[in-house]
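Questions regarding the structure given below will be posed in turn.
Every protein chain of the complex appears in place save one, which is left out.
Chain nomenclature is as follows: A, B and C, assigned in order of appearance, with residue numbering initiated at 1 for each chain independently.
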Amino acid sequence: MIIVMKTGAPRENAQAVSDRLAELGYQVHPIFGVEKTILGAVGDPSLDKVEAREQILGYEGVEEVVFISKPFKFVAKESKAAKSIINVGGVEIGGNEVIMMAGPCTVESESQLMITAEAVAKGGAKILRGGAYKPSTSPYSFQGMGVPGLELLKEAGRRYGMKVITEVMHVRKVEEVAKYADILQIGTRNMQNYELLQEVGTTRIPVMLKRGMTSKLEEWLLAAEYIASKGNEQIILCERGIRTFEPYTRNTLDLAAIPAIRNLSHLPIVIDPSQGTGRREIVPSMSLAAVAAGTDGLLIEVHPDPDHALKDGAQSITIESYNALMPKLVKVAEAVGRRMAEPAVAIG
Amino acid sequence: MIIVMKTGAPRENAQAVSDRLAELGYQVHPIFGVEKTILGAVGDPSLDKVEAREQILGYEGVEEVVFISKPFKFVAKESKAAKSIINVGGVEIGGNEVIMMAGPCTVESESQLMITAEAVAKGGAKILRGGAYKPSTSPYSFQGMGVPGLELLKEAGRRYGMKVITEVMHVRKVEEVAKYADILQIGTRNMQNYELLQEVGTTRIPVMLKRGMTSKLEEWLLAAEYIASKGNEQIILCERGIRTFEPYTRNTLDLAAIPAIRNLSHLPIVIDPSQGTGRREIVPSMSLAAVAAGTDGLLIEVHPDPDHALKDGAQSITIESYNALMPKLVKVAEAVGRRMAEPAVAIG
Amino acid sequence: MIIVMKTGAPRENAQAVSDRLAELGYQVHPIFGVEKTILGAVGDPSLDKVEAREQILGYEGVEEVVFISKPFKFVAKESKAAKSIINVGGVEIGGNEVIMMAGPCTVESESQLMITAEAVAKGGAKILRGGAYKPSTSPYSFQGMGVPGLELLKEAGRRYGMKVITEVMHVRKVEEVAKYADILQIGTRNMQNYELLQEVGTTRIPVMLKRGMTSKLEEWLLAAEYIASKGNEQIILCERGIRTFEPYTRNTLDLAAIPAIRNLSHLPIVIDPSQGTGRREIVPSMSLAAVAAGTDGLLIEVHPDPDHALKDGAQSITIESYNALMPKLVKVAEAVGRRMAEPAVAIG
Partner (left out) sequence: MIIVMKTGAPRENAQAVSDRLAELGYQVHPIFGVEKTILGAVGDPSLDKVEAREQILGYEGVEEVVFISKPFKFVAKESKAAKSIINVGGVEIGGNEVIMMAGPCTVESESQLMITAEAVAKGGAKILRGGAYKPSTSPYSFQGMGVPGLELLKEAGRRYGMKVITEVMHVRKVEEVAKYADILQIGTRNMQNYELLQEVGTTRIPVMLKRGMTSKLEEWLLAAEYIASKGNEQIILCERGIRTFEPYTRNTLDLAAIPAIRNLSHLPIVIDPSQGTGRREIVPSMSLAAVAAGTDGLLIEVHPDPDHALKDGAQSITIESYNALMPKLVKVAEAVGRRMAEPAVAIG
């Protein structure tokens, strides 16, 4: 850490901070500038870095405390020689193949799900997505089918040879959802629901952690750290757009998160262009862009009849659009030295 | 709702939307403009408005769907003739008196808490704040004292004649925290943790709902609606700063939320200038500004020795600053026709 | 326009608004809902739409005024059957070819410029970029070489067969810069400098208009409208990242602007991943993503020795990186049915 003292702060202030840093196990190197004093604190302190920083920030005369090493442990790139590959029942996320995860936003009925599942599987999806518990801004909105929806998902996955990803929103339902899901999804609203993060951290099922709608990369990785701290290291990150002032798109899809996460962490990263833009006509080009930028997978909402979707029809693409998109993704993946996972040979 | 069709969308698109709206119980008034068709949908539909909007947005040819009435029920200003007053064991929040809620960010020890509690009570605080469970961005940071912290809070409140507010972060701990707290606080990270909102909604204890760090006013009020939908109507809103690009302050305190909430809802609103700015030297002026703008209360972090606070020392003011601030608040409150609740007569 | 009246606003309020709308040349269709009155205003008013909206917003009882058609004239997609192709001395921007515009952030010396120009031309750049007048946040920073820089740019362009793009910052220097530049660049800080927009609008030289760092798409297109309103329709848009709360990248590159602009306008759009991310290690993947998303061109900072660049070295890629990137761009362009413009046959 570097501690910058305020201009004109008396020497005793810097001394008090130095003393506290020494107590915490740091070695302190003061630099006395023309206007300012800086303290360089190095070493391996007894205290967590985030916490140490918070404490020091409170000292009289301190202007700023800057991390010089990132506060991550497990998720940090430095903690692991190679990129992590998450194995989901034989489907590898984080390897050379780009994995398509597709399906309806929400499970609405058996026919809607089966039609969609068959279509996305034939197109090459390896993972079936679908919500059985849906977070809704309003308490009066449809909240998902619950267990019957989970059963349909599992059956559709079995029938069409796909693994299943679905959101878990409730601490008390982790166990239940875990019976049906191959990947537990943590939604954007719950990225800092630490009780839920820790709960899925106690399972041994892969977790997809969506970025909070206004989370910094550092906060996102620290949220992943919460999961890992409970022993579950099967973590996939998912960028789904951040909140900005631009009203045209529902969110601003931050594709630079792909190379940024590569620099910071060994975890795989997946892009959700459906939530990330909120507009179905923009989903295909952002999917292509994500693959070109090096994503490990895509999470796309597909609906056989988006005009009658119960939720988020505006951002769901049709089966026709999905089928038109897949061959383009194959080409772009090849162009950047990756490949899209292929459709399973025989279905149905 | 108003549905704006895309330029050049064929007449059948508008027809399909009109048919669906009619099914949902709306009366539809089409307006055919030079370039565009608009559908005005009025009536009292069978479906929740947020959900109806989501469905319609998915229809072919739809460009935009605009609410014309807000999607709130209980929390809407229109639902109640007068401003709500939340009675917390005799302390009224939302009435003419401005209520000071003060105390340490985090309960660290008996002496730290008792010293602070005595001081803030003497200065006029009616509610003692203090965290026993602390949300931390890093899993390796101090997470609070837990039950012993709750016990200390209750004892300090009793001793110095204050009610107690403390955060509840875990669905499974609502019952426990409810034994000690007079107000349950929902933190900014949990504003859209619907399981937790519903859980505190089943209690009959007043809830303070902090605004999510990037929540729109509408989302905040809908989160309050989640609590109310479970039967608990004792809700206090708390603005604590929103996330912007400005790095000087930790958050940007949105004081315009005070008059805005007055326009939209009957619920009382309180300001947290400590979290809202992250800088102790800015807390006093923002407290004065909040009272001038009409806040129903203040939530302020006070620490006898902020330099050695375990958490958020940078934003905690000293007891001296607190004592210097209170008489100024009294004057500003008077200037705007309110008054600060007075110190209890005899303490200790 | 749709005018939404406030709940409970008396009938006379709506009448006053209707009267004014009629005066302005609109036909008014009122819809009386349960809680609200809505006025649909259609027609071809005498007044500019933005202005009409501002006026109506001021009326008593008006809650909201929503555009139903966009306030653009020349730049709107509807105004032109096909996508615009801007011809820059034989180089076509907006056609099937993706145009590389590369060069140093700032012209520093003859050797720096010539080395870079030769390299980027050999790699396939059609347009040489380079700043002779540089906007600097601080008045004490290097402001560019001025005319000698412009002369070097023109000479480098001539020598290596490229057209030249350079920024014009000063109203009084438009004429001067126009002598040397094939494309006049308007920087992000000047996107709403209307005097400058109008000044370049009076020339007949193509203009590249960078998006303001926090401009909505609508504002950006209206800024383009300023240029067109003076008669210069040779406009290229350039997305260069928007300002968000994320500190890891200098800006958040909004690649969804590519399909969004395609939906709204016939103008070509180019992506600047250098400014858009501020980090050289992220520039290649964002360049690939931009091409996959359908950009008409790239604007990239290249420096023979970024460590000693006078400005923005952190976001300039080396000549080696540039050379490594170009063949990948060729492949991605092919994968999406476009092609990168090829290097001129003989150079030097």
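The rule we apply is simple: a residue touches a chain if its C-beta (ideal position, glycine included) is under 8 Å from a C-beta of that chain, and two chains touch if they have at least 3 such contacts.
Keep in mind that this is a model prediction, so the values were computed, not measured.
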item: Given B:A22, B:I85 or B:V336, the one touching the chain that is not displayed; value: B:V336
item: Touch with the omitted chain, as defined above, among C:P30, C:G149, C:P206 or C:P306; value: C:P306
item: Residue among C:Q27, C:Q55, C:S109 or C:S321 that touches the chain left out of view; value: C:Q55
item: Missing-chain contacts mapped onto chain A; value: 2, 4, 7-8, 29, 31-36, 38, 40, 42-44, 64, 66, 68-69, 78, 214, 243-245, 247
item: Touch list for chain C against the chain that is not drawn; value: 16, 20, 48-51, 54-55, 57-60, 62, 71, 73, 135-142, 169-172, 189-190, 192-196, 198, 213-214, 219, 222, 225-226, 229, 243, 303, 306-314, 316
item: Residues of chain B (touch criterion as defined above) contacting the omitted chain; value: 214, 216-218, 242, 244-249, 252-256, 258-260, 263, 276-277, 281-282, 285-286, 288-294, 328, 331-332, 334-336
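Rule of thumb we're sticking to: only the chains that are shown with their structure count from here on.
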item: Reference chain C; chain at largest CA-centroid distance; value: B
item: Homomeric contact chain B-chain C: same or different residue positions, threshold half; value: same
item: Interchain centroid distance [CA atoms averaged], chain A/chain C, Å; value: 31
item: Computed distance of Cα centres, chain B from chain A, in Å; value: 27
item: Residues within chain A bordering two or more other chains; value: 214
